[in-house]
Each structure stands twice: as C-alpha cells, then as structure tokens.
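Just one protein chain is left out here, and the rest sit where they should.
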Amino acid sequence: MESATVGFDQRIAAGVKIEPRDEMPEAYRKTLIRQISQHAHSEIVGQLPEGNWISRAPTLQRKAILLAKVQDEAGHGLYLYCAAETLGVARSELVADLLSGKAKYSSIFNYPTLSWADIGAIGWLVDGAAILNQIPLCRCSYGPYARAMVRICKEESFHQRQGFDILLKLCRGTTAQKDMAQDALNRWWWPSLMMFGPPDEQSSHSAQSMAWKIKLISNDGLRQKFIDQTVPQADFLGLRVPDDHLRWNEETGHYEYGPINWEEFQQVIRGNGPCNRDRLETRRRAHQQGAWVREALDAHAQKQTARG
Amino acid sequence: MNAAAEFCLRLGDSDLVLSQRLGEWCGHGPVLEEDLALTNVALDLLGQARLWLTLAGDLEAEAGGQHRTEDDLAFLRDAGQFRNLLLVEQPNGDYAQTMTRQYLFDAWHLPLLNALAAGGPERIAAIAAKAQKEAAYHLRRSRDWVVRLGDGTPESHRRMQTALDGLWPFTGEMFAADAVDNAVVPLTDLQTPWREEVSATLAVATLEIPASAWMQKGGKQGVHSEKLGHLLAEMQFLQRAYPGAQW
Partner (left out) sequence: MLFEVFIRSQHGVAHKHVGSLHAPDAALALDNARDVYTRRNEGTSIWVVPSSAITAGSPDDKQPLFEPAQSKIYRHPGFFPVPPEVKNL
C-alpha cells in the first residue's frame, strides 16, 4: 500500500498521465471528481446569465455568436461530466448534487446580467479569467481531464474575444453605450477577481492538489496575472477599473490592487448571492420538466430493443 | 409589390421567428445533449434567415426601394409587416410541442428548399442549395423525435397528441399559395408529398391526425397571432431603445 502511493507520486512527479484504469489513491480520485464536476456545473449554470440575452441580442450576428458561445458552454459541461464519469461516478449523481445545493459551482454565475454590456464583460473578464485557470490544467495529471481542457481551451479563446469585441463597439459608440460598458465593468470587476478563489493562505485544498498536479498555479498567482493583463485592456477601451488603489508598481512589475471583499465572496458561496436561488431553481425546473422526456427516450429505446 | 422580395421575406421571417423560439430553450433543455443539438438547429435557421433577409433587402433596393439590411428588417418592422407562418410563432410549450412544431415545419421546409434549389430564380436557388443539407438533417432529427416521444411512454404519447391537435390547424397555411408564391414556386405541389411523409411518421409514432380540416391563416399577409407582438418586443428592444446605435 505504502509503495503503491510512492509509485503513484513518482508517476505524477515524472509527468506521466494517470488514466481511468490506473491505480490511484482514493483521495486523488475524490478530489478530481469534486474539481471536475464543479467545473462542469459551472459551465452548465454559466449558460443562464448569458442565455438571458439571446432573445434580446441587438443584431442577428450578435445573436448567432451568443448562441454559439452558450452552446459551447453546454458542450464544455458535457465533456467535463464525461471526464468525471471515467472516475466511476454517474452523471445523474453529479447532477443530483448540483440540484440539491450540495455541489458548488463558480461564484461568478450568481451575478445577474443586467445589460447587453454585461455580455461583453462576461466574455472579456469571466472567460478571460477562466482561460488563465484552464490553460495550466491542460497539463494536469489526469488524462481525461487534461484532454477535455485542451478541447475547451481551443474553444474558449473565441469567447473572450467576442466579449472584448462587444465592449469595443460600445466604447466607440454613443454616450449611453459607453456608460453601459462602464457600468458593466463596475459590477463585474470584483466578482471576476474573486473567481480565482480565496487568498492562498486560506485555500484549504491547494497544497495537496498542487502536489498531485491537479492545481498548477496558486490562486493569488493567477489573480495577479489576470489583473496585470486586463488593466491595459481596460485602458485601451477607455474604461476605468473600479479600484481606487489600483497602481502600477514599476519595481515589482505588477499592479497593486485594493482589498477584495471576501465577506461578499463567502456569502455568495453560501447561497446568498443575487442569483443563487434563481439559478438553481431554473436548473431544477429544467430537470423536472425534462423527466418525462428522458423517460420517453428510455421507453422507446427499450421497445426497439424488444422488437429486435 | 416585388414578389421575389416578398417571397424571401416570408422564408426569412419564418426562419427567424422559429430560430428565436428555439433559442429560448438554451440552458433549459431536458437533456444536456439536446441543449447542444437544438441550438445547432437554431443557429442553422438563423443563418438561413440572414441570407433570405439580406436578399430581400437587396431585391427591394434593386426595384427602386430604400435599401434595408438584415438587421433593419429584423429589428425595425412591426408585427404587421412580418411574413412568417403562424406555425412558427406558436410558443415552445413543452418538448412535445416544440418537436411537433419543428417536425411539421421541417417536413415542409426541405421539399420547398429542394424545389427552389432545382428550379427557382438564381439567387433564391443559391440560398436554397446551401440550406438544403441543414434542412435534411433537421427533418431527420425532428422526425426521429416525433417517433420517440409519440411511441415512448403513455405520458409522452398524450403530450404529443395534444401538441399535434393544437398545431395541426397551422399547417394549411404552408400550402395556401397566393400570387407571391406562384411567382416563385408551385407551393401546392408540395402538399401531397408532405401529407404522405407526415402520415407515415405519425403512424409509426402511433399518433392520430386530427379530424378537423379547418386551417388558420394570415401570417404570410401580416395578420398574426397575439404571440408575435411579444416575441418581437423582446427581440427588438435594444434597437428600439437606442435608435441608430451600432452594436
């Protein structure tokens, strides 16, 4: 038992990919299931804030682009549920945990999309943050997860660009449109920073996950990277980042930024964000209303099998 | 009135309105795989709508009218100027209604596109040729779903029959040819094959064709159900609230 664990750790250290039928510590398997399914849930719930604007997209081209993006998110959720299933858990179990409120998903999707500019902000900031998180995961130790991430990353870069493109158009448009863009940045900036999770010293799962190469860069590291690359983009748009403490530090080569309201983050995680209830209720309703459809599919398939 | 432009508007509007309806399912489907599949259909139809509306705008301009873009047509006309079939503006309801509406539409759409691709005026034929493959896939899909749900459980069967009963009266309009249709394609020729396709599928699906022969009409002439106004109010909101803005 002891040597099996050592062997496993050596494989990880050597950069060997762990595949579904390999021996693995139960804790590794459990952590992966939690992380992959949480990611999958985030994609599924993430369809909702953006889906909110499909019917109201301001041009046919924007409508098509948004439809494609939300569809990609469903696809990502699907790839990830399937990756999680290789670890011996059924999709139905994972979905049940989401709908019961037991499983977590990314805090960011508990915020409302109040204007078309929000759709731009989500693509630019939220997908931007997601990409930073996801690229390292393409090298993670578990094969099916790494491969799903490669596919997802390839699709994700279009998501970020379309968001930026939306805002660029708004910022070069009427005063009302520019105000719309600034208002969206004001509401989405801090929640986007919170996407990277609590500060490193408070993050409970980090150390072991990093040893197992499931987590490759620290929360604070990613957050800093995000701020450093995004602030110049905001400057280009002519938008003001809503942080009075934001300051470029020539010595460190990074931006200094203001304190994050971790109390808000904790409340949102706990279910008290603006949209938590709505999001889960929507998913529950979809699941319940779809029950008769799933039953019919099974019934028909069985009838066909019986008919030979 | 420019018959060819009007004809294109009819097709474009039907595709657009149906796409708008399908887009409402995004994130709410009964199965994750369906969120992807149905959105593909919505995207296909939206793409086709854009081609038809763009052509309609061009044809109007060539005939001396003001030039309207796909977006001008989609976002700045009121309900009375829309030319879609009544069938496609009916609400999604449950999945039985959505799939039945889709199937009845697809079974008409594919043969129409085939006829246009084979014998329609040049630019209309070109769009139809592009849309054919997508329409063939849509029909295969929706036909399959009608059978699965019609011959699934007693509940799915009941829901399908209810859906069929409710939507059947909107199918007559698809073949009610007027001068605009006649100028482009023999619409009435498509009715018998459509009836054969639909009868065959419904039989396999263990569903009954409704007895009543009374058909609703008016969509193609701009006389719609109460549903369209709400759909357009939502769809057109941003362009109406911020006139002249670029997006």
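Per-chain residue numbering starts at 1, and chain names A and B are given in the order in which the chains are listed.
As a convention for this text, a residue touches a chain if its C-beta (ideal position, glycine included) is under 8 Å from a C-beta of that chain, and two chains touch if they have at least 3 such contacts.
None of these values were measured; they are calculated from a predicted model.
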>> Tell me which of A:Leu78, A:Leu98 or A:Leu193 is the one touching the absent chain.
In response: A:Leu78
> Looking at A:Ala148, A:Ile269 or A:Ala286, which residue reaches the missing chain?
Replying inline: A:Ala148
>> Tell me which of A:Ile33, A:Leu48 or A:Ala68 is the one touching the absent chain.
In response: A:Ala68
> Considering the entire assembly, which residues of chain A contact the chain that has been omitted?
Replying inline: 17, 19-22, 61, 64-65, 68, 72, 75, 78-79, 82-83, 85, 91, 143, 147-148, 150-151, 154-155, 157-158, 160-162, 164-165, 168, 229-230, 232-233, 236, 297-298, 300-301, 304-305
> So that we can see where the missing chain sits, which residues of chain B does it touch?
Replying inline: 31-33, 36-37, 40, 43, 133-134, 137, 140-141, 144, 148
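Following the convention adopted for this analysis, only the chains that are shown with their structure count from here on.
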>> Which residues of chain B touch chain A once you look at their complex with the stated criterion?
In response: 16, 20, 23-24, 26-33, 35-36, 39-40, 42-43, 46-47, 49-50, 53, 70-71, 74-75, 94-95, 147-149, 151-153, 155-156, 159, 234-235, 237-239, 242, 244-247
> Touching chain B in the complex: which residues of chain A?
Replying inline: 44, 47-48, 51, 54-64, 67-68, 70-71, 74-75, 77-78, 81, 116, 166, 169-170, 173-174, 176-177, 282, 285-286, 289-297, 299-300, 303
